[in-house]
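Below is the structure I would like to discuss, written out as structure tokens.
All protein chains but one are shown in place.
What follows is chain A.
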């Protein structure tokens, strides 16, 4: 009898435990990044990661142009609902009020996942949401391995870690170069609604100004070809004279190693590497770059890598598909001539 009672108590307890820990259905909130009324390319990559989680995908669009952007987002196949926070306070993507908007939207909508690109914006905002929701975020995933399991590079990409989250909400930033883009806006017909509650937290930080490097060339983060220059260029004049015409000859974006950026040859925003941009173009041409592990972290998933360096011992040759051991000041203008259309 005692045995029977204890058994049924055990059964009851395990039933309770099972329901408390039963995985509820995944439901993913994706933060839409947009500028000048257009959805950013990285957001389409993040939407692909969101679709791989398996549950319905809701998009959150915030800012003064949010209603217009939401109309476009609603046409992206695979999105079930678009939530709109039409409020100019979110225009600059400041972390303090944006994180409160995300946290309150998660609470109101019962979302199990929040995905945002691991852009400067995503990295700035999402960890702060973690503080509010008491959740340990997961940075820069390169693969969705399950509803709660993700793959991400650590140690500058020298180690790949698979991690499982035990948090009720998964806050995830997504590495753009690791995912294909979701379909462009077309046949989708997601419902568009205002967010249930816009906390409209006053931001303690004031946005003063920005300086964006203007360029006619393809965007570094999403270009299919990248030409990068390093310390071997020796100065800014050479960088401009050698790298830019070459990139233009093949329609490539321009990148740079940290050494080139630190020495003032190229703008900070062009830095490829662990602490700069991570790119994975079809073609990556490294010119005068030795290939330090911090640089390799930013480009070694490129489909084809070409290295031009006069030092045959440079580590870049260990990852290059094609190598040229030559003086870049001779080889690159030569290539530029041959490839000019």
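Keep this in mind: a residue touches a chain if its C-beta (ideal position, glycine included) is under 8 Å from a C-beta of that chain, and two chains touch if they have at least 3 such contacts; residues count from 1.
Here is the rule we use: contacts and distances are computed from a predicted model.
Student: Among "Probable electron transfer flavoprotein subunit beta", "Light-independent protochlorophyllide reductase subunit N", "NADH-ubiquinone oxidoreductase chain 3" or "Mitochondrial ribonuclease P catalytic subunit", go ahead and choose the protein name stored in UniProt for the chain not displayed.
Tutor: Per the UniProt record, that chain is "Probable electron transfer flavoprotein subunit beta".
Student: Of the residues A:105, A:165 or A:228, which one touches the chain left out of the display?
Tutor: Answering carefully, the residue with contact to the hidden chain is A:165.
Student: For the chain left off this view, which of A:94, A:195 or A:233 is in contact with it?
Tutor: A:94
Student: Contact with the hidden chain only, please: which chain A residues?
Tutor: On the side of chain A, residues 92, 94-96, 99, 119-121, 123-132, 134-140, 149, 152-167, 203-213, 219, 221, 225, 250, 258, 261-262, 267-269, 274-275, 277, 282-283, 292-294, 300, 304-306, 312, 317-326, 331, 334-335, 338-339 touch the unshown chain.
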